[in-house]
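Once you've had a glance at the structure underneath, I'll fire off some questions.
One protein chain is absent from this view; the other protein chains keep their places.
A and B label the chains in the order they appear, each numbered from 1.
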Amino acid sequence: MMAENMTNRALFTPGHFGCPGCGAALAMKYALETLGSDTIVVMPAGCWSTLIGIYPYSCLTVPVISVAFETTAATAAGIKAGLEIQGNDHTTVLAWAGDGGTFDIGFQALSGAAERNDDILYICYDNEAYMNTGIQRSSATPAGGWTTTTPASALKPQKKKNIMNIMAAHGVPYAATASISDPQDLAAKLQKAMTIKGTRFIHLYASCPTGWRHAPELSIDVARMAVQSRVFPLYEIIDGETWHISPMPEKTPIAAYLKAQGRFKALNPERTAAFQCSVDNEWENLLKKSQAA
Amino acid sequence: MKKVMMGTEAAALAAKLARVQVVSAYPITPQTVIVEELADIIGRGELAAKYINVESEHSAMASCIGASASGARTFTATSSQGLALMHEVLHYAANGRFPIVMANANRALTPPWNLYCDHTDSLSQRDTGWIQYYCSDVQDVLDAILIAYRVAEIVSLPVMINLDAFYLTHTSELLDVPEQDAVDRFLPPFRPVFKLDTDDPKTFGNVCGSDLYTSIKFKHQQDTLAATAVWNKMADAFADQFGRRHPAVAPYRTEDAELVIIGIGTATGAIRLAVDRLREEGIAAGSLGLSMVRPFPYADVLSALENTRHVMVVDRDVSFGAEGILAQEVKAGLFDRGTDCRFHGFIAGIGGNDISSDGIIQLARQALTGKEETSKTGNSFWTEVLP
Partner (left out) sequence: MQSKKTIQCLADLPVMPTTLDTMAWNKTGAWRFLTPVARNKIPPCRQGCPAGTPVPDFINALKQNGENGALEIILAHNPLPGLTGRLCYHPCQTKCVRRDLDEGVSIQRIERYLADCGDFQPPAADPGKAGCVTVVGAGPLGLSCAYFLGLQGVTVKVTDAGTRAGGALLDIAPEKLDPGVLEKEIDRLVAAGRLELSLGTETPAAALAEMADQSDMVILDPTAGNGAVAAPESAVSFNPFDDEAPAGNVVAPTLPDNLIPFKAPMIAHYIGAGRRVARLVAACLSGESFASQEAANSPDQPVTAEQIRLDRFRAEQSAETSPRKRQVEWTREQVMAAADRCLSCGTCNLCEQCVISCPDTSILKNPAGTGVCVDLYHCKGCGICAYECPRGVITMEEINE
């Protein structure tokens, strides 16, 4: 239908339960466009395991297994081992988990798989909270971000966990950030990932109008603003050592990004300044690492 | 071929003979030898399999599920805390109808820490839907794993082969080891009912409404209940080929018994010795080794207890707030039939305490005379309790 490498059947079909404007839905659509039909998806509890459809129906026409919350990377490793021992080394095993299932409850399994360098492609679609269960905080929620368990009376003090640093520390062959606002960048990164064996990790920014409290038509634009203001810069890490930023963001100030989202309504000027400061510092660190090559 | 080996070595050998394709390995005493042996067997190329050094038992079972879902024959092993950690995923494996076989070394749960024989670990998982088999000796460990794969792949359910910590895991016996080609004749390659297949894409296990869920579970229960007959049938086929019997229940001198003693695991050996000695004393004793606890072999159990007046159950486990788990199960079966048996529940051998034939005899006498010589709490009499 759209991309040249789509096979005969549409891999992502309409009628799913995603909210209007769902960033996670876009994320999967983009991923499958590049990965193609020779893909098996391992999907834990999360927005996707609900929006995919209701038994016995599913909006995806690739094989999908809906697994227990913590087990994404472990199940994926098992599938890959099973395929390989049966002589299949071409099918992509895609671990597809949200931020909760990656940063928190699924973290151990991810670390285990990464340490073993299991040959799986792990994509974390990050909407920065436990959205499926009603917008509760995860360790991926940014500091000051409203959620139901970090309400205005008790906003989250901790910064967003830096999952990319952690994956780099595991020395995985390929890790990259990507965003639903830059589908071509994501496609290129997935193409690259598909040529590499071992644990490949993509941290994919997926806006959520319902949880972030922005108008549904702004889903892509909010992600775009996140990238351009360096809240969520796009970069790659090769073998845990070489950092490469691409493309270089425009460095717009974060005000427009924050203003578009109701979840940052409670940020007073002091917190906003702290937010900008934090973004600037992280950017400097990233820049240093990319220049160290 | 005859060979001396421990229960854990036998389990590893059985996995090799079964030509498992993926092994998930996480160590826990006293199962460790199983995963160690398999690492070497696979490393040396004696078994063409993938070996995943997982980072926890929860992930061990998860990766088994993944491997099984991809169409591979899968094996893992654990014990006690590890089994408890797997609990969530045990449900998944059974609800998902994956024919995984797992060896579980029955060991006590903590705190306090205790590495020795106790059945609470696996019996407290009886509701997860796994077929559960309890080995009586090391030969049983080897043979039951082979039968287990055959059964699992027919009924599409996972099977837990339980072996007593140390009494089987670390006890050596002389075994009859079948040849690989003989095992191949008994156990054909895995032909999955369903697998994750890019040529026939389906979504597995997504959100389901209450109506269909009920029917799915009904069918699951139907299939699980039918597994006893399948086990017995495959055990018969195994016996035809190899000459050794491993039925769901092992009755011993129950036809005219007035007292039947029920137990599982290695205790069944001591119980049979006790039965013989009681018979010498003129007491019409018999025993029933429950090899299979899930599905609960109601028919086989009730037929063994048909003529008896005393049923004595030896539980090497406790369900806190109730009583011994086997006691509960047997009582439920007896109630359905209607009975005027006297029932005696004993808790013995937990935390690794020895169950000897002497001990069984004493408990039997207590049951028959009604003299309460051991500690009692709730419905059960306990042995080895401080005064």
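Following the convention adopted for this analysis, a contact is a pair of C-beta atoms (placed from the backbone, for glycine too) under 8 Å apart; a residue touches a chain by one contact, two chains touch by 3 or more.
Note that the structure is predicted; figures quoted are calculated from it, not measured.
Of the listed positions B:Lys3, B:His91, B:His170 or B:Lys202, the one in contact with the omitted chain in the full complex is B:Lys202. Within the set A:Pro20, A:Gly134, A:Pro151 or A:Pro253, the residue that contacts the chain not displayed is A:Pro20. Summary of contacts with the chain left out: across B:Arg97, B:Arg150 or B:Lys331, the touching residue is B:Arg97. Interface note for the absent chain: among A:Phe12, A:Trp48, A:Phe69 or A:Trp96, the touching residue is A:Phe12. In the full complex, chain A touches the hidden chain at residues 1-2, 10, 12-18, 20-23, 25-26, 29, 52-59, 61, 183, 209, 215-221. Across the interface with the omitted chain, chain B contributes residues 95-97, 156, 193-194, 202-206, 208, 212, 215-216, 218-219, 223.
In this text, only the chains that are shown with their structure count from here on.
Residues 21-22, 24, 48-50, 52-56, 58-60, 62-72, 74, 88-89, 92, 196-198, 200-209, 212 of chain B are the ones that touch chain A when the two sit in their complex. Within the complex formed with chain B, the residues of chain A that make contact are 37-40, 42, 49-50, 52-56, 58, 60-68, 70-71, 73-86, 91, 108-109, 111-112, 115-116, 118.
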